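Left out: one protein chain. Kept in place: all the others.
And now, subunit A:
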Amino acid sequence: MNDGPGDHDVTRLIAAWRSGDEGAREALVERVYANVRAIAAQSLRQMPGATLSATDLAHEALIRLLGTDAAWSDRRHFFHVAAQATRQILVDAARQRLASKRGGGAEKVELDAALGVAANDGDTELVRIDDALRDLQQSDARRAQMIELVYFGGLSRIEVAQALQVSEGTVDRDLRLARAWLRSALEA
């Protein structure tokens, strides 16, 4: 995607999205989604000796899509998209694994138990986080977005402050509260 007219394509899509075109946003998410997936699939071969985290995925997607010298305003929008896309990819994959585990029949469940695979593993947790985050989005969009940017987008608190145009102190306070809220929602 980074060699060809795709670059301009993305810039154009971002511009359209900034002017309120929701369709452009969808197209952009689709792009990023495909790209992040490709990175993930190739990472074992191409990145020996390192496990990519969600942060790495997002940052790498950014560099591939925009190049390193993209304007900050573009980056900012991109971060939103990348964080959403990463979240979507990870949660979809977790849902898929859970579904195939449930549908896999008794034999597989036994095997899992035999091999010490906890029934309530990270996949379930990830799906619950996604659900809780969706609830938070309904009632408290800014704090939900902060969580998304930090955890799925890999942004630092300074970057979050810039992206949302608030002070760093606000980021710290909002994050603390949102994190506590999520935790208590997960434990409920």
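By definition in this document, a residue touches a chain if its C-beta (ideal position, glycine included) is under 8 Å from a C-beta of that chain, and two chains touch if they have at least 3 such contacts; residues count from 1.
Going forward, contacts and distances are computed from a predicted model.
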What protein name does the UniProt record of the undisplayed chain give, "Chitooligosaccharide deacetylase", "Cytochrome c", "Sulphur transport domain-containing protein" or "Serine/threonine-protein kinase"?
"Serine/threonine-protein kinase"
Where the complex has a chain not shown, which of A:Arg25, A:Arg76 or A:Arg143 is the residue touching it?
A:Arg143
From the list A:Ile129, A:Leu155 or A:Val171, pick the residue that touches the absent chain.
A:Ile129
Considering the entire assembly, which residues of subunit A contact the chain that has been omitted?
40-41, 43-44, 48-54, 57, 89-91, 93-94, 97, 101, 108, 110-118, 121-123, 125-126, 129, 139-140, 143, 147, 151-152, 173, 176-177, 179-187
